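A single protein chain has been omitted; all remaining protein chains appear in their positions.
Note that the chains are named A and B in the order they appear, and that numbering of residues resets to 1 at the start of each chain.
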Amino acid sequence: MEQNNKLLDVKNLIKVFVIGSGFVRSKITAVENVSFELQMNKPEIFTLAGESGSGKTTLARMILGFIPPTSGSISYKGKEISKLNGREMELWFMKEVQPVFQNPFETFNPLKKVDSYLYETAINYGIASKKDAHKFIDESLNLVGLSLQEVAGRYPHEFSGGQLQRISIARALITKPSLLIADEPVSMVDASLKMSICNLFKELKERQGVSIIYITHDLATAYYVSDRIAIMFRGNIVELGPVEKILTDPKHPYTKVLRDSVPEPDPERRWQGRIELSSFEEREYQSKGCRFAGRCPYVMDICKNKLPEDILLDGRMVKCHLYGSDSNKTVS
Amino acid sequence: MFSTIRDLIKYDRRFTFGFSVILIMIFLAILSFFSPYDPKVWNVVPRDTPPSIKHLLGTTSMGQDVFWLATFAIRNSFELSIIAVLISRVIAIFLGLITGYKGGSLDRTLMTINDSFVILPLLPILILIASVIKGALNITNLGILLGIFGWAWDARVIRSQILSLREREFTYTAKLSGMKTLSIIVKEYLPFITPLIMATAMNNMLWVIGMEVTLAILGLSSLEIPTLGTMIHWAVNSQSLLLGIWWWILTPVFICILLFISLYMLSVSISEFLDPRTRLQRIEVMKG
Partner (left out) sequence: MSILRAERLKAYYISEIFGIKRTVRAVDEVSMDVDNNEIFGIAGESGCGKSTLIKALLGIVKPPLTILGGEVNYDLGDKRFNIFSLSQKESKNIRWEYISYIPQSSMSVLNPVRRIRDSFKSFINAHKKMGKSEFNSLVEEHLNLLGLPTEVLNAYPHQLSGGMRQRVTIALATILRPKVIFADEPSTALDVVVQRGVIQLLKDIQQEQKNTIILVTHDMAIHANICDRIAIMYAGKIIEEAKTQEIFKHPLHPYTKYLIGSLPRIGDKSYRVSAPGSPPPLSNLPSGCSFHPRCPYITERCKSDAPSLVEVGNNHKVACFLASKEG
């Protein structure tokens, strides 16, 4: 069956939040008609990139099943996530899909020893019995470059952010998941340790066959670690494709702005030109056309009235009228 | 546990004070089992004699030895507060945990009931109840009565602590590690709530002893049972101050004050010691 070829299939996903109550309500569309898929048996690192307000965290929480979508579907290995029945299915899903959170210091209870979570995971998911749990835990820790000996009996504050993040990843790996959802996993890790976590992700993909959805606003690490990237802006995926193409030759105006704003760690290649920041940005939420129309240097009339479609161009998807059939301007 | 107490004694003078006083009180309470006089019987010794070698704290107008009476008073007050505090703690913790974690309609219903208890004017109600069942109010019954009324405020406090803990990221980690609700509450949250429970327990004890004294002074409890309150009641009733029998009234008053202060010190020092933030610093330093 075709469905079974996909590890993760997100189709037309929409999430609308209603804020306020009674007469004073407003709607915020956090995720708007998002679709993408990850293939089975083809492990990859897929980045969801965007700034705050782009909807990437909401999307991640829906994939993890923490919040229900307003409409659309998310299927994991052929099964619709929002319709998982019973504790057994829930446990199956939680085994298969594990998250890694942003703040390693908050991930663990400061008053408890860190290894307690490792033991809980191993025992509660039936991976091992109390007696031989330590073997599996040691294995997992080895995968992230640590060992049970180093970790046993210690509290979170005895470790650095980088080490805690590794332990968090090790915990997620105990159930042998097929998909990791990592939400800004390195943003709170020190510069000298960031790369080791990124390298770890690459290893997990190559050697353990784990697919990873990497959520970040840091395009530099995204470039380093991922295979494909989806650029999100105000709930929409505006560009999606191989990371090499998208970040070295961006087509969507927003991707271009984003790419140009990333500082190069090279004093010979400082920012060129200037950037103008908008002053009050709420208007973007209410527009009915392209969400980026208010700030786009190439904006046309059609952009303000009609949402662009997904256009396939140059090995990627772009959501922009500049490349559509009903645009009558040429691209410079 | 013992290392905790040892640490506290060494470094926090408030704890040292409170702990020593309580130890003395407990000693006195135990002493009551060896009392040569039955506290319920009057006129066993000469009346109104000031403190002397034979009667360390003098005697009352009803012919009772003040010192030995006091030992019974302390013991009964302890008994009373232990019963009351246990009952109210159990109810408060149970309610706080359930409503904090579950939320939803269960939370709303239980909290409404809870809040009705909070706004109850406890003193008038207790006076009412006490005046009706005056005869049957021995230590145990009074303890149960006070326990049933003493949990409402603390349940809310525990509930809000649980509510905030529920939102912290490690709750998600615990869930994702496959832990069930009860497990999470016991293993993850209890270490945070323990200082809260200790502090509120001490406060509750204070409240119970105070309530007992109040009811007794108003003449609403079983007046033959020697408690701190009844002692004060009888002393006041017999115009002891006016007659110059200061030892009779000062003893229970002084003991009350001492108890209050030491319980307060204990509660403050223990909760500071157990506070997660300072606890972490200590563990950090001891290991590093």
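Keep in mind that, in the parts below, a contact is a pair of C-beta atoms (placed from the backbone, for glycine too) under 8 Å apart; a residue touches a chain by one contact, two chains touch by 3 or more.
Because the structure is a prediction, the values reported are computed rather than measured.
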Problem - Omitted-chain contact residue, chosen from A:V31, A:V97, A:L219 or A:V318 - result: A:L219
Fill in the blank from the handout: Which of A:K15, A:R171, A:K194 or A:R291 touches the missing chain? It is A:K194
Problem - Where the missing chain touches chain A, by residue - result: 51-52, 159-163, 190-196, 198-199, 217-221, 223-224, 244, 247-248, 257-268, 270-271, 274-277, 279-281
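Definition applied: only the chains that are shown with their structure count from here on.
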Completion exercise
chain A to chain B, mean C-alpha position gap in Å, rounds to 53
Problem - In the complex, chain B residues that touch chain A - result: 168-170, 172-174, 176-179, 183, 187-188, 191-192, 276, 279-280, 283-284, 287-288
Completion exercise
Residue set of chain A touching chain B in the complex reads 91, 94, 98-99, 101, 103, 106-112, 116-117, 120-121, 123-125, 155, 157-158, 168, 171-172
